[in-house]
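Note that this complex is displayed minus one protein chain, with the remaining chains in position.
And now, chain A:
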Amino acid sequence: MTKRLDRLQEKRQAKVDKQRQGKDDNVAVQDSVYEFSTRFQHEKRSIEEMLDQCSSMESKSIPDQLDSVAIAMEKLEKFVGDSSQFIPSFTLRQAQENLNKLRNHIETTREQYMPKKKFAFKSRKKVAASKPLLSSSTTATQDDTRKIIQAKDQDSMDTGALARRLCDYSNQENQTLEITTDEISSKDVKLSQLKNCTVRIQGYPSALQIDHLQNCTILSGPVSSSVFVDRCHDCKIVVACQQLRIHSSTDIHFYIGVTSRAIIEDCTRFMFTSYNWSYPSIEQHFTAANLDKNSLSSSAIDDFNWLRIDQPSPNWSVLPEEDKIQNWVG
């Protein structure tokens, strides 16, 4: 606590010193305020002009115009945010009020020319994007900011919704699933609730989640980021990836190539060996996934339940070469 107070004291002192220095240098401050106000007014006017131009434009070019407005607005907000360090709070407050008016003006214009268009959301998002820079004055504005950010985020993610479910394979029994590049190119793949299944992913997922599998064989091409395995039993999992985390699973044979260290937690009876799956376009997929084939490891494994370094973890061992499946075809 005293440490914290000391720190605060130091900061306050620094600020006071800075302010004192500022007073000595009053002329410079006034100059910068003048510069700020001039540039602010100039940019504000140019945005207003752009809005006025809408009335004399063809309707099809209005969306572009409004996008330009949004970009200009974002710039202006950023400028105010960046300047907030050195301009007096009264000037800042005035600027913020002006920004609010301008924002309303933009909104009204937008609703007038482009009612209920998706573009409206997109651009409003842009406008809101740099808002947090200005939010340091009061709690009230922070609350407002928060609402704007949330509204923005809701809209900006709409496009993801459609693609979302496509790579989710769950609740299957006794199936063989062949998943190819077209379906999963750079997407994240989820496999869950599978029993007695074989899944062959000939592609390069951006991430892979494997959950709740019983007696399954999973083969995957190179994964560019992380693979997460949870609650799986009696499986064979063949995967190359950047990160591998395995939780609460038992009796699994892993054929892995990981470019960092793999970790296991609450797992027992694991066997590890090197990644040996191959299919025609796997080389291209390694390149696409940005995985270096030469830096793959299958034995760099940390067990969170076994932090001793003098003895190996009893929860995993190396799969003997003679037990290794060499041919995954068929």
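Convention: contacts are C-beta pairs under 8 Å (C-beta built on N, C-alpha and C of every residue); 3 or more make two chains touch, one makes a residue touch a chain; residues count from 1.
In this section, contacts and distances are computed from a predicted model.
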| item | value |
| --- | --- |
| Omitted chain (choose from "Cytochrome b-c1 complex subunit 2, mitochondrial", "ADP-ribosylation factor-like protein 2", "Ubiquitin thioesterase" or "Zinc finger, SWIM-type containing 7") - UniProt protein name | "ADP-ribosylation factor-like protein 2" |
| From A:64, A:178, A:283 or A:302, residue that would touch the chain that is not displayed | A:302 |
| Which residue of A:55, A:290 or A:317 touches the chain not shown here | A:290 |
| Among A:243, A:268 or A:281, residue touching the chain not depicted | A:243 |
| Identified contact with the non-displayed chain, of A:91, A:226 or A:276 | A:226 |
| Contacts of chain A with the absent chain, listed as residue ranges | 3-4, 7-8, 11-12, 15, 81, 129-130, 132-133, 135-139, 142, 145-146, 149-150, 153-154, 156-158, 160, 163-164, 166-168, 186-188, 190, 192, 206-207, 209, 211, 225-226, 228, 230, 242-243, 245, 247, 259-263, 265-266, 290, 300, 302, 304-305 |
